[in-house]
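Removed from the display is one protein chain of the complex; every other protein chain stays in position.
Order of writing sets the chain letters: A, B and C. Residues in each chain are counted from 1.
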Amino acid sequence: MSGFNKVVTSYEEALAGFTDNMTVMVGGFGLCGIPEGLIEQVNKLGSTGLTAISNNAGVDGFGLGKWLEKRQISTMIGSYVGENELFEKLLLSGEMEVILTPQGTLAEKIRAGGAGIPAFFTATGYGTQVADGKETREIDGRNYVLEPSLTADFALVKAWKADTMGNLIFRKTAMNFNPMMATAGKITVVEVEEIVEAGELDPNYIHTPGIYVQRVIKGNFEKRIEQRTIKPSSEKE
Amino acid sequence: MSGFNKVVTSYEEALAGFTDNMTVMVGGFGLCGIPEGLIEQVNKLGSTGLTAISNNAGVDGFGLGKWLEKRQISTMIGSYVGENELFEKLLLSGEMEVILTPQGTLAEKIRAGGAGIPAFFTATGYGTQVADGKETREIDGRNYVLEPSLTADFALVKAWKADTMGNLIFRKTAMNFNPMMATAGKITVVEVEEIVEAGELDPNYIHTPGIYVQRVIKGNFEKRIEQRTIKPSSEKE
Amino acid sequence: MALTRDQIAMRVAQEIQDGYYVNLGIGIPTLVANYVPEDMDVMLQSENGLLGMGEFPTEETIDPDLINAGKQTVTAVTGAAYFSSAESFAMIRGGHVDLTVLGAFEVDQEGSIASWMIPGKLVKGMGGAMDLVAGAENIIVTMTHANKHGVSKILKKCTLPLTGANCIKRVITELAFMEIKNGAFHLLERAPGVSVEEIQALTEADLVVNGDIPEMTF
Partner (left out) sequence: MALTRDQIAMRVAQEIQDGYYVNLGIGIPTLVANYVPEDMDVMLQSENGLLGMGEFPTEETIDPDLINAGKQTVTAVTGAAYFSSAESFAMIRGGHVDLTVLGAFEVDQEGSIASWMIPGKLVKGMGGAMDLVAGAENIIVTMTHANKHGVSKILKKCTLPLTGANCIKRVITELAFMEIKNGAFHLLERAPGVSVEEIQALTEADLVVNGDIPEMTF
């Protein structure tokens, strides 16, 4: 199925057409389920003026933290700064514009963008600074905020397995923002742990149908753990 | 896990609390993936004044066609009348109120209802009678209609397998409207082909997490086919 | 001579590209699948929740849980995926389907289409048609140019309840391939042996004819 073979073999090819000032979504929650090699490649490209949409911005020196170090992001749309000191510094100094967005609203804005819904109402953030400048409305006695959807020039997604046609499955909580972002990129590039032949994934359990995916590349993942929490050895089941 | 055992063993129990004038969602597309036994039970109960939300209304004598025969539905919200003669008759005579809703808008209204989104904009139906009386708005040069979400007192859902905790998987195109409806019912009752122990369904491939499900019952399905189309025997692969 | 239903489908199929995700409506559009060039692959989307619709099943493989949007039993091809109707229309509304082909009762020079209802006579419901016309960038409408009494269906303004407003750009009838732009139909191709005058006679809408209009080739 030549027309449906989405596999590329180099990161250059995976990010062909990626330029300065683009809007780019990056999957992952913390460092879990991030497209490590694609992030690295954008860092190598050195593209600047990016609007990055991602729940977090990695940690100092890893994940999107690398884009911060190189000052590649001019606007960051995310929900959590967390323990990323450089992020907090760039935010407080105003060097980088940061649009803090509630996590669920962020997820839904991306899902809406991919699904052709330009805006929706949500109760989240009503009465807070998140609602500043946005339309609000009372519906059936509750107050809601109108939230516009999000799309991107590129969506950089991490999946567990892809078939050659771009059908995807994710693994455990490494799924997080990846499926919605896959739907919301004009060009969706997916970095996976394993590429299988079409037909090897059960059609009944595909998380993201290939129609959303333009390119697939096999990556090598470090899978760094942010909070390594282990059951104390004294504790028994 | 006593508190999470959602299995009931009789249809009476499955529909306990179901009364006249309720709003009820019924899964299925045509006769594919409909909760046959639950539909039958509502027919037996003889409840009237129902607002039924379902893509179709079955066929004469089967599925929701039986509710039509008994005049149990006062308002039908669906997208397709199709070849159901009684439905068309009740619609044209005005005996039953029918709110024809585009299929994708219907699916999204139900998904939104379950997801706490009270209303969203869609381009579907703009400039048609579907938009009559609804707010419209131009966003980034396109015209959209504001659609309120849908919820129901009961959602009657058909799944392939459930575990005792109400985690569900659907099979092939029998999925259709069932997953969204499962999220949008105050009481969601699921009729399945097989009930398995908790832990037997792979957590990575559960279509509907048990949090949305209140009751599960094992059914026996006729699975009537509406359009039996077979490859002519002369045709070879 | 006017095209047969199969010839209309053949002409539509020429617009398909390798790797297209395509949604085909009921009727003539369904026939398009038969004429996809051998060296091209397309994936058919069925809006009830299937990407990768295959041919009809055999007696042995028939499965009541596997139907298409026309409620016919079908099969799934290699690489197919099943999903909910919400996901399916997310694809459609979100503009992810490359080509949509559907029938119509009427189209007009503003790009509006009527295909779902004849008041007092025929009420089938719009099903997914309104979503399809609103969601697709690339739509081809297949229809007959006029009814059997010779009354044109290619109109200045649709008379029937609309399925969508200002959304149709290309129409293929048994007589002509036309593009809608700047408030008029533009004649692109004629059916073999059909004259511009014959097309003009059955077109109520403004029809722009620029230079020589080529015949369709198959």
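One rule holds for everything that comes next: a contact is a pair of C-beta atoms (placed from the backbone, for glycine too) under 8 Å apart; a residue touches a chain by one contact, two chains touch by 3 or more.
Here the structure is a predicted model, which means the values were calculated and not measured.
Engineer: What shown chains does the left-out chain touch?
Structural biologist: If we consider the entire complex, the absent chain touches A, B.
Engineer: Among A:Lys6, A:Arg111 or A:Lys161, which one is in touch with the chain left out?
Structural biologist: Per the contact definition at the top, the residue touching the missing chain is A:Arg111.
Engineer: Touching the left-out chain: which of A:Asn55, A:Ser149 or A:Asn167?
Structural biologist: Checking each option in A:Asn55, A:Ser149 or A:Asn167, the one touching the absent chain turns out to be A:Asn55.
Engineer: Taking the entire complex into account, which one of B:Val42, B:Val81 or B:Met165 touches the absent chain?
Structural biologist: B:Met165
Engineer: Which residue, B:Gly3, B:Gly141 or B:Pro232, contacts the hidden chain when the whole complex is considered?
Structural biologist: B:Gly3
Engineer: Could you pull out which residues of chain A are in touch with the chain that's been left out?
Structural biologist: On the chain A side, contact with the omitted chain comes from 29-33, 55, 78-82, 88, 91-92, 100, 102-105, 107-108, 110-111, 122-130, 160, 170-180, 207, 223-231.
Engineer: Hey, which chain B residues sit against the chain that's not shown?
Structural biologist: Touch with the absent chain occurs at residues 1-4, 111, 113-117, 163-165, 167, 183, 198-199, 203-204, 206, 209-212.
Following the convention adopted for this analysis, only the chains that are shown with their structure count from here on.
Engineer: Report the most central chain, judged by the distance from each chain's C-alpha mean to the global C-alpha mean.
Structural biologist: The most central chain here turns out to be B.
Engineer: By mean C-alpha coordinates, which chain is most distant from chain A?
Structural biologist: Result for the farthest chain: C.
Engineer: Which integer distance in Å separates the CA centroid of chain A from that of chain B?
Structural biologist: Once rounded, the distance between the two centres reads 32 Å.
Engineer: Could you work out how far the Cα centre of chain B sits from that of chain C, in whole Å?
Structural biologist: Measuring from centre to centre gives 28 Å for this pair.
Engineer: Going through chain B residue by residue, note those that touch at least 2 other chains and give them in order.
Structural biologist: 108, 122-123, 170-172 - these are the residues of chain B that touch more than one other chain.
Engineer: Considering chain C alone, which of its residues make contact with at least two other chains?
Structural biologist: 76, 82-83, 89-90, 92-93, 135
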